[in-house]
Every structure is written in C-alpha cells, then in structure tokens.
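All protein chains but one are shown at their positions in the complex.
Order of writing sets the labels: A, B, C and D. Residues in every chain begin at 1.
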Amino acid sequence: MNVEIFVTDKAGLQKFYEAIIARNETWAPVEKFGKFDFKRVSSLGECDPDSPIATTRSAKPLFFPRSAKIMKYTADSTGTRVKETDEDPFTAKRVILGMKHCDARSLQVLDKVYNWDYIDNDYQKRRQNTVVISTRCDKAETHCFCTSLDYDVENLDAMDVLIVNGTEGKVHITARTEKGDAFLKENLDPASCILHPVSDEELKKQYQAFAASFRLKMNYKEINEKLSKIFDSPEFEDVSANCISCNTCAFVCPTCHCFKISDERVKDTGVRYKSYDSCNNGYFTLMAGGHNPRPVKYRRWRQRALHKFVYYKERFGENLCVGCGKCAVSCPVNISIFEVVNQVASNEVV
Amino acid sequence: MKKVTYFPGCSAHGTSEEFDMTVKMVMKSLDVQMEEIPDWNCCGATSAHSLSETLAYALPLRNLVLAEKLDNATMAIPCASCYQRLKVTKVHMDDNPELARKINSTVIDEGTYKGKVAVKSMLQYCYEDIGLEAIKSKVTKSLAGMKLACYYGCLLTRPKNITHFDSPEYPMSMDHIVEALGAKATEFDYKTECCGASFSISDTEVVINLSSQILEMARESGAHAIVVACPLCQSNLDMRQPDIEKHTGKKINLPIFYFTQLMALAFGMSQKDMMFNKHIVPVEGALANIGKIEPEPEKVKKPRKAVEAESEVE
Amino acid sequence: MARVGVFVCFCGANIADFVDVPKVVEEAKRIREVKFAIDYKYMCSDPGQQQIRDAITQYRLTSIVVAACSPRMHEKTFRKALSDAGMNPYLLEVANIREHSSWVHQKDKKAATEKASDLVRMAVAKSIANEQLHEISVPVTKRALVIGGGIAGIQAALDIADARIPVVLVEKSPSIGGKMAQLDETFPTLDCSQCILTPKMVDVASHPYIELIPYAEVLELEGFVGNYKAKIRKKASYVNFKTCTGCGTCWQKCPVKVPNEYNMGIDKRKAIYTPFPQAVPNKPVIDAAHCTMLTKGKCGICAKVCEKGSIDYKMQDEIIEREIGAVVVATGYDLWDPKPYEEYGVGRFKDIITSLEFERMVSANGPTNGVPVRPSDGKVPKNVVFIKCIGSRDEAKGIEYCSKICCMYTTKHTILLHHKVHDSHAYVFYMDIRAAGKGYEEFVKKAQVDTAATYLRGRVSKIYKKGDKLIVRGEDAQIGQVVEVVADLVVLATAVIPPKDNPDLARLLGVSYDKYGYMSEAHPKLRPVETAKAGIFLAGCTQAPKDIPDTVAQASACAAKVCGIFSGDTMKKDPMISTVNNEYCTGCQNCVKVCPYGAIVTEEVPMGHGSKEMRTVAKINEGVCQGCGSCVAVCRSMAISLAGFTDLQIINEIVSI
Amino acid sequence: MDYTKQIQEIASKLFAEGKIDVFVGYRLTGFDENQVPVLIRDQKDVSQLVFNDRSVFNLVNYLKYEHTRNKRVGLVVKGCDSRSLNLLLTESQVKRDKLYVVGIACEGVVDEQGNKMQNCMECVFPDAIVADEMLGTPHEVRKYKVNADIDELASKGLVDRRVYFEEVFENCIRCNACRHSCPLCYCAKCCIDQETATLYNGANTTSGAFHALMTWSLHLAGRCVDCRNCEKACPSHLPLHLLHKWNERVIYENFQEHLAGVHEGDRGAFYKYSMQDPDDFIM
Partner (left out) sequence: MEAVANNQLVSIEKPEIVAPPNWEPVIIGILCNWCSYAGSDLTGTSRIQYPPNIRIIRVPCSSRVDPWFLIKSLQTTADGVLVSGCHPGDCHYISGNYYARRRFLVTKKLLNFVGFHEDRIQFSWVSAAEGPKFAKVVAKVTEDIKKLGPLHLYKKENFEK
C-alpha cells in the first residue's frame, strides 16, 4: 500500500498542532504531580506532543473511564424509573496527541473484547469520535519490550495519524486510517507541506533500526507455549511472594478492562456506576455466599499473567500484553512482568 | 576552680557593703571566682511590680539575658529581694515561652533569653554548690561558744514553688552553715517571720512592733547574736534596735551578722575587713563568747516518745 | 423488601397546631418502602396503639415508625405495642416531631412541617435497617464479695448474708473492725463504739453464710456482673488458726516490741499479736517484718510456749479463688499526714498530735488508760487547742474537699477532754461548724455550753514554743484580731483521705476513681451506690468521707442492690450492645483499649473454615457491654457493630434527609 | 550506607542456625539500580540480598501476608519501618519472638532520581527502635519539624487549598495501592475498598476518592510513621504525605507531642486521651 506523506518542518508541525488544539477538543500528555498523564489541553504551551512521552497511565481512561455512569434512577412508592442520564463527557469528538505506539496498539487489542459477545456502545462511540495521533517512538525505556511480542510491531494502523521526526528537521505526517485521512484534510494546511508518496515498506524499514535497540527481548512463542502448560507450577507462589496485591498494575495497564458495578443512592435517586477493578484484588472473585476461588495472592497473580499471555490469545488470537512496561514502572515494589513470565517459563514443568 | 556569676544588687554598694565585701573575701578563700554581670541594672524591687507587670519582668530579664553571656551555669545573688525578682522572672519565663518572647522583645537589644542560667541566693549557693564540707575544711578559728539565731526573713525560701529551696517555714540551711563554723544554732521559731521592712520608711511603728518580736524571740532562744542573709533584714534589725529598746524599755543588744561575716571570721580573716564598725549594735560583746564553751547540761530524763519507728528487742 | 408503617401523632394540639400532620402523612406515603401511613390524635393512647397493632397484621409490616414525641418519652410504650402484636419490639423507630419540630418552630408551620417530613423519612430509612433484637439474659453466681471489714463491710456482709446469700468478706488486717474499732465514743449520742461494734463483729464470725478471710487481699477480679472470678491472697499468718485457741501465751512471751498501729504507735505490741483484745478472729498473727525468727532465724519462743503447736514458721501465702456475682467495696479511709503544715512545727513539737491519737489516748482501752497526756513529758494537759480543717478545704497544702466528720468528732473530743480532765480548757479553731445531721447541731450546742470550750473562728498561722508551752497564734475573725493561745497540747483534726492503694484496687476491679483516689459512683445523685461497672458497689468512705450512720446506710443499700441482682437465676439486659464479626476482626484490640467497662476480651478462632491455624479476635461480653459504641468508632476494619445504631442505620438516616 | 555484606552474613547465619524460615530483604531489579523486595527461604539465595540507600520500600508491609504468617521471619528495618513494626507489635499483628529484626541506623534513602527523600530529611527517628541487631552508627535524637510543604499549603487561602486538593482527588483512580502498600493497613475488610459496601462510596468517582482518602488518612492519623510507601506506590503520584503529615502535625501540636510508633504499647493518638486536650474548638 502506498500512503501519502506530508513533509513539513518543525514550524509547520507547530502550526498543525496549534490548528488541532484550536479546532478540536484535544488531549495530550500533561505533567501533574511530577508524572505525565493525558489531560485536556487548551494551548500548545501546556503539553509537548512532539516527543513520545511515556505516560504513567495509558490513554485507556479516555475510552474506559475510571468510573462511568451507566444509569440514573428514582425509586418511590409509585415505582422505580430510569431517568435520562447526563451526556457522557467521553463521547464527544476529540483528538489525542502524543499517544505512544503501544498505547495506540492497546486500543486495537481492546476493540476485540469490546466487539465480542456484547457490543459496548459507549466504547464504540468513544472510539469512533476519537482521532489518535502518534509520534514515532525513538527510544526504548527501561521496561519496554513491545518488540518481543507476537503482533506485527511494524503495524502502523493502530493510530489514525502518524508523525515521524525525519532527518534534517523534516517532519513526516501520514494518515493511517480513513478517519485520519479526513482529519488531515480538515486540519492540515496543505500549503505548509510537500506531498510525498512513499511506500509502506519504506516506513517500516525506518522502524526496524529502532526496534533493534531494545534491551529486553523474549522468545514470545516459547513463553506462550510453556505458560499454557504450567497452571499448577509452584513457581507462581514464589514469584508472587513480593507482590503486595495493590492493583496498580491493572489500573495503569492499557489493556486491562475488568470492571465492577456499584450503586449509590441518596434520598430517592440513585446512580449506577461502572468502575475499574482488578483481578489482583482479593474481592474480585468473591461470590455471594462467601466462596472465593482465588483467595490467595498467587492464584490471582497466575490469573493475571496467564490472562495476559495465554487466555486472551486463545480466545481472540492476540496477546493481551502490549509490552509497554507501565506496570513495572508504576509497581511500588518494582516487579517486572517481563522478568516474572520469563522466570516462570524458564522452569520445567514437574 | 568554680566560677559563678555575681549580681550584687544596689544595696551591696550602700547599706550592705560589708556583705558584698565579705562575700568576695569568703568566695576567694573558697576558691570560687565571681564574675559580676557587666552593666547590670536595678532588679526593680519593690516599686516595679506594684506598677507594671512588663516592667517588673523586663528589668530582671535584662539581667538574666546579660548573665547568659558569661557562660556560667549559676548566678548567685546576695540580696534576698533581688534574688526574689530574678527567680520569679526566671520561673515565669521558663514556664511561659510566649510571655518570655513578649517580654524579651522589650530588651531584645541585649540578646535572646534562653533560660540556661540557674538563679540562686548566696545562701543557697553556699549551701548547695559549695557545701558544708568545703566550708568546714576552711575553718581555722572555730566559733565554738557562740550561740546564734538564724533569721531568714520572708523572701529567701518563699514561695516554695518559686524558690524550691529549703523549707518555707522552718528552714535549716543557714543553721547548718553556722554549725559548720563551730557555733551553735538556737531553736528559733521566728526565723521566717516578717520584719516589716516594707514599712521601714512609711510606718516605722509596724517595723518596731514586728522586729521587736523577732529580736525578743531570738534573745529568749539564748542567742548571742542573729545571723542573716539579706541586706534588708540586717539593716532593719540592726538600725531599728536602739528605737526598739527605747520603745519597749528592754535591753536587747543583739548584733546582726551576715552569715558571710561569720564565715570570714571563722576562716581566720582580719576583723577589720569585715567592717564591724558599720554595725549600729556593737558586736564585741557577742564575739566575746567565742571560746567560752558551756558544759553540756546533764541529760534530762528522756520524755516518752510519741512514735518509735524502729522495733527494739528487750 | 421492607414494608414500613408510619404513624403520625397529633399529640392533641401539641403537634397538630404547628405541623401540618396530614401533609406529613402524605409525604410519608411517597416513600418507596412505606406501605401504610396514618395520623391519629393520640398515638400513645390505647386506641392509637390498637391502630398500630392492627396495621401490623393487616399490612404485613416489617418495621414501624411512630412520629410523635421524644423517644425518651414513649419508646417503651410503643415497643410494648409492637410486642403485643407479635412483632419484635426493636423494629420500632420514633421520629421526634414534637420536641424537635412542633415545639421549637412554632412561628413557621411550613418549615416545621418540612422538618417533620424529613424526620419521618430519616426514621423510615433507619427502620429499614433495623434488626430483630432479643433481650439478653445472663446467668448469675449467687455469692457476694465484700472487700474491707470495717463497719461498712461488716454491715453489708451481714445484710446480704441475712438474705441467705453467701458472702466472702476479705479484710486486709488480722482483724475486722476497721477504724470504728479504734474509736472511744461516737457522736452525737456518745455511744461506746466498742459496745455497738463488737457484737456485729462476732455476728460476722459466726454467720453461716459469711466466709471471713482476714489478713488477705484481692489480687484479681475478672469476668462481669453475675460471673466474676476473684483471686484472693491470704497472707501467711504463721499461726494455724484451726488449732490455735487464742490463749495469748505466745504474745505474752514474745520479746520483740513493735509500735502498735491500733494505738497509733503510742505504745508497743509484740511481733506476734492480735491487733486489739476484742479482735475477730481472736487469733494472733506473726508480723513477718519484725519477727526475729523470720528475719534472722533467732528466737522461736512462741513456738516453744505454744501448747497446741500452732506456730508454723514455714507457712506460705495462699491463693484462694472464689466465683462470685457481685462485689461490695468498703475499703474505708486513711488520715492525711499533716507534715506540710511546717508553720505549726508538725514533726518538731511532740505535743502536737492528731485527732486519732487523741482518740486512742482518751479511749478506756487506750495506751494511757483513758487519760490524755503530753507526749513530751507525760503530764496531763490543761489547755488543749483543737485545730480543724488540717488538710481539708486547703488547696495549697492538702485537699479541696471538706472531710465532713471533723467538726463533729472535734466537738466530741472537747466533751471527752472535759470528762477526763475536769479542770481543762479546750480552744477550738474552726473555719465553719458543719453539723448537718440528725441531732448534730444540738450536740454541738450542748457541748459548747457544757464544756465552756472557747471557739475561735479563724485559721492558725503559727505555732511556736515558749518554754515547755506551745503558743498557738491565729486569727479570731470575729473580732478581727490576732490571738495567741498558750497550749499544753495541740490536736489536729486531719483530713480524711482514701487509702493509698485505692486507685490500685480500683484499676484491678475496673472501676473509675477521682483525682483524690476515691472510687467513683455511677451517678452522683441517682446511682450513688453503684459504680459504672455493673455488679460492683461502693459502701462507706471508699466513695467519699462519711460518718458512721451514712456509712451503715450506704452499706445496707449495697446489700439491697446485691440482693436485687441475685433475685433471679439470670439477669435481663438491653440488647443494644456491640457484636464482633470474626471474619473481619483483625485482632488489633483497639476496642479492648477504649472500652470503658472492660467488656471486650479476646478469643482464638480458626484462620478459616477447618483451618488448624488460629488467630486472635475480639469478643464482646454481653453481660458487661453497655452499648456506648466507642469500640465501633475505633474499629478500623468495621468488624464491630452496635445493635440499634449500626453504620447502615446511621448512614441511611444521613442520606435520606 | 551499604550494609549488603553484613546483611548477607546475618541472613546466612540465621539460616545456618535454623533460627528463621524466611528472610525479607531487598535485591536488585536487574534492570536498573532500583531494588525489589525479596523473600529468601533458603541459605543458598542470600547472595541476592543487598542494602543501600536505594532500599526504600518498608518491608514491614510483608508481615501481613501468608508468606510470613506464623513463620519465623528475619527482617531488615530502617528507623521509620521500625516504628510501623512497633505499632504492629502493639496491635498484636505480629509476635516479637517470631521475628529477628536487623535494625539500621539509617542515613536516609533516595528516590528514583537519586535525590534524598524528603521524609528522610525530616526524619526524627532514623535509628531502628525495634531491633535484635543494629547496623550503622546511631544518631542523636532529632527534633520534630513541621513539614515545609504543609506549612506552605496551610498558609494559603481556603480556596487555594480547595483547588489544590480538588486536583488531587480528581486524579485518584482508587486503585488502593496506597492502602495495600501501607504496613499499617492490614484489615481484612478495608473501609476504602470499594467492594466492602456500596454504602461507603463504591464508585471510582472524585467524590468516592475524597471519601476514601479522608477516611483512610483518619485511620492512619496518629499511626502513620511517614515511610511514604503509599506515596511511592501511587500511580497517579498524588502527594498523599500531605494528608498524613498534616494530621501528624495537628496531633503533635495538640496531643502532648504525640508521634506514632515511638513507644511500644502506644496505639496512636486516637486510642488514648488526656484531660488537657484542647477543648476551645467545642462550643
């Protein structure tokens, strides 16, 4: 496939960003309390979308908010009625700047589960109304290992628009999807660019040099195979010993998508919320009546590791982990999932 | 060598010159170096605390602040009144840092009050810091034969929660000191009664009345002289004695000594330096008793004891 | 689904005039859980209650809200109505729309009505979370423990035992009798103290329902009302009481002399002794601190002279355990040491004595054969000065309170002095004469006339010695002058203070005590006999200074309370108490720390179903818990809940306003 | 501050003597200089142990898991950690005779950027209070100082503080990492776990986060030892220490200079009282 690449310079890119922010509801990595997270921005000064910044949390909250209203109801002696819910603030049209490849990739993974037996309309709406703009990664962080996983790392269709910082101060802007194409037509001033057709192969080639620079590498195939066989390995108990069950990994993970439902009632009106949950949480599998199939930490840990590396793949043909390393960065006790799955898989099944 | 900060107070330069003098002599012989507070000021007694609380605290506080510059742990004050003002100020300042900051701000030019110097009367210093043993060791000319009534006055040990020294009603520290010098302290119940010094000028009658009772009780206790540790006590009891004798028609003739004068005497120093000539009541009669040791009276049959703590075996 | 009935009361015009009652009913009907709502003129009347009873069955109601007066007024009434209709009475909630709305918002009917509706909605929300509660019954052990064998302990023990309830009477010293046994005569009747006390002492010793344990102290008390377990240490007496006949040879022959406590140290007793001739039990004990056989291993005379061979130098302290249901504390009082009165020369002048020393001197069986003498020279005093309020009412040196009995016994002492030394003269320095009591004022008046004692109102400022006399200087406030009295003897009426170890005992029993060390009653007016800990009662001076009649009255009151507890085999208790959910309890024991009643203990439970590993959790003792909820608020893991005031109930109220 | 060798020796000796079943210490992550807590169960693994100024995490936290429950545990504690251990001992969560505590006279630890942690600069008790064996030179007792951040924030106006904290609560995602990383949060049922009951604010809303953080900090008021495990754990990087240090300051100033975990048997300021407690804020 040949794609059109707009080539411009730094000043042109700056203008492009300014135009986006001025015309759209724009989200970008913004520093808060010393770390970066996606925040609504109203001027370019607030953010720096030019270099790909590893945010603490992914862009997941924009599609799967930490807490979303499902419905609102009233209950009195005449009966219970569902009321109109307020407009979901996350379904508005918006643009996300500076999303890393892995984050963008995670949306593709999530799409599978959200389009599976139940179609989550809110999610679909949020996806459709969002334009994702990524800047090409140029540096592997300590915990990055996206290149070792099974999907095509050179797949560049996860984002709608890709921006690549080329040589000699040149900047390449490419639309990767139809949505992206339309977006560029709307927001990019063609006068500031040179149109330059380039083959997809060429783009991918540029990428390979960068991929070679990764320090963390694993043999995904082998690990996937081994993990699927060692459900009963005592090794899980060992590797999870220093985990403190804090849920942080799941909450920062771009692909974790478990949730819980809670009701809050004041007087005669109530709201039903859907909020994040995590399989590391001791209550996660607690059933009415008190039975809990995963009462101890290592079983929950095993569930998380296997779900990431085995189960999702079995069901959807894709690995759930995108290798972004966010969980290892945020882990209060510095546990790395990369290290752990390698360790578990390196032990022979007894 | 010990070092102590010295706050002489105004009377040391006037009525109680002999106190100041003998203190310095005695301390020298006891190997104590006294450092006078540079540029000290009036302690404010008694006019300041009847007029303004701030002034009453600020005057002594300035002295306390200056004293801290000398870097001695303790300051000793011969005058009971000065001692009282400085001690009260110290205790209140240490208890209430907020107040201390406030008062300190009025004399802030001199420095910040830290509360690190202990305030003691000269008597307390001799008794606690120097100690009876050290005093005893310096005695060359025992005062044996002399019977002395120790008079503390109203301020040295009171109020108890300020001074924390000796009994407020029946103190014994000076008694122990004079006994260390070889003299005999008489049982004297009026040792902390008021001598009326505040009315010294304004209502002499009161003074005559109160002081005469003290002198009479001292006489009755068999004392040859009275020992004091306060310039006001001394001047009152000494100066008023002729008036009192005239008023009551009874001869009293009790010289009033500073305890440091007697210490100097017992340490064998020259009588000339002790300025006995400043005394109104002549001292010679009393001093003549030194060396005249009475035979111990035969023991009277022991009266039955009210409480016997120890058990005894028959 | 909850089905709530709401009953709104007019309270005649009390509510209806200021609150739109029909509107309140209408609002209540809009609530989802309310299935029935009605108003009535007087809900508390029988027809009103009948409406509730009828609606319960007719509408299958699961909880009831009555909007009427304060629950402190009629909660019990309506609970009874629920009970009568076969409903658990604790499913009731009362919305206080009278005291909290109609009576306090009389100028604004609209606001009062809105508020009343809110209060009803809150009560409905709370009642939904109400649970069925059942009165708790606690079994009781019918045996009482009396601590202290003074007149208070003796009276309480006798009264309880007379109701055929077994009593364990523990006395610290070798004999019962206490302070009263040291008194010569008692005011205001001048009865001989020994004459009225000793028969009671003998009764105690011979009573079939009283177990007397002298020379012993309570070490531990655990459990709760009706179910205490006491550990008592019986000190070694070195004399076998079973064989000893009390013949007295041993103490006549004993060579060791010790100051006699009974006579305030005025004379001596032996190292083997009975405290006084009429002691009960009248068996000697060996004072281990002074006996040379026990301290140095030399002597052994008493063992040699004892024909019965009752002396056993190897005897050890013995620990006795008793199960009991209630405790009467009657530890009595001590006298304040007047040492801080340095201006009086206390300690220096031998002829200043305390009242109890004087009492012993004038006592017929006292050390001086009933004649007061000067300790310094043994002469009989002529001029005696009595000074009252020594330590009492004196914040600076002593304690703030009035010791209550000093005025009366000083008056008695002037009489006794007058009787014993006819040509004597008494001077009394006093602050006030407090003679409130039957016959007391008359007693004082008569004494003043009979003895011609000089009463001087004012404080003594100084005592000094002149020759062999003491000069007492004080103010006579009535003439506004300083007076000096020449005295042969000065008697100080020292303050009554609690025994030194009262706080220790109070802690051991789990009873609170005040800043002086007196044990605290549950309520100063309405529960003066009980302590805050159920089943522990106070008699006599252990609670506050008292004279003998008051002490005896309080002791009998204790007996009545104890008998009340023991009137059935079980006790009924309000079910609004805390419970622990073992699953959530972490065993941190914060609740144990804050519980004012010691109602929380710990227990071991399995870690999980069938697990062998054990963990510690808190356990509420139903018998002791009073339902304050302190433990609930400090329980971070929310394992404790207080029936009637659960988190859910309170939150339901908050969110439904 | 590097006690790697000493700790390896101690652990090795303890295993050799059969005194412990598990040793809780630190090892390197293998990726960078940061460290992972490690539970050593065998003498052959003690060579993994390290200890230096990157040994940040408060290991007392591990005493609440099944891996150490009812086992004989060897443990490395710094000053702040030992205070939390003291509280756990007081609250009967661990038994002293089952522990072998290696106390550190701590010189302060550093954050990921290598800067000394703020709490270490303000530390009052750098030396382990509870220890069977001490490493390092003991420090003199330091004076309690009010945290500078607290001072700055407290001196701001009400509205400014509200704006600041609104941001905090808005950014909280209620992952409860704070409560799980806190050694003093050992409740089986935690009041801020959303599952306990919807009654207690179940949803991950700002309002729910406000409730959770308030309640949580009040449960730690008078107990928090300022080890900052929670703050390090927070993926949103919320300044959680502000809440704790504020409470600590209020408690220190009002309740007889109370500091948490300093004395054995002291459960914290809310589990005792004094007649002298301030009463002027009550009408």
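What we mean here is this: contacts are C-beta pairs under 8 Å (C-beta built on N, C-alpha and C of every residue); 3 or more make two chains touch, one makes a residue touch a chain.
Not measured: the values here are computed from a predicted model.
The chain not shown here is in contact, across the full complex, with A, C, D.
Although one chain is not drawn, the whole complex shows that of D:A16, D:M121 or D:A154 it is D:A154 that touches it. The hidden chain makes contact, of the residues D:E17, D:D42, D:D97 or D:D279, with D:D279. Check C:G246, C:G370, C:P549 or C:G627 against the missing chain and you find that the one touching it is C:G627. Here the missing chain is touched by one residue of C:R32, C:K115 or C:K179, and it is C:K115.
Although one chain is hidden here, its contacts on subunit C can still be listed: residues 70-73, 96, 98-101, 103-108, 111-112, 114-115, 118-119, 122, 512, 532, 576, 594, 596, 626-630, 632-634, 642, 644-645, 647, 650-651, 653-657.
By the touch rule set out above, subunit D reaches the unshown chain at residues 153-154, 158-159, 161-166, 169, 191, 200-201, 205-207, 210-211, 214-215, 217-218, 221-222, 243, 246-247, 250-251, 254-255, 269-271, 273-275, 277-279, 281-283. Residues of subunit A that touch the chain left out of view are 69, 72, 264-267, 269-271.
One rule holds for everything that comes next: only the chains that are shown with their structure count from here on.
Chain pairs A-C and C-D differ in how many C-beta pairs they share in contact, with the greater number at C-D.
Relative to subunit B, the most remote chain by averaged C-alpha coordinates is A.
The most central chain, judged by C-alpha centres against the centre of all protein C-alpha atoms, is D.
Between subunit C and subunit D, the centres computed from C-alpha atoms are 45 Å apart. For the pair subunit A and subunit D, the distance between C-alpha centroids works out to 32 Å.
Here subunit D touches subunit A in the complex through residues 29-32, 34-39, 57, 61-62, 65-67, 167-168, 171, 173-177, 180-181, 193-195, 198, 201-205, 208, 229, 232-233, 235-239, going by the rule given at the top.
Subunit C meets subunit A in the complex at residues 29-32, 34, 121, 655-657. Residue ranges on subunit B touching subunit C, taken from their complex, read 167-170, 187, 189-190, 193, 217, 220, 303-309, 311-314.
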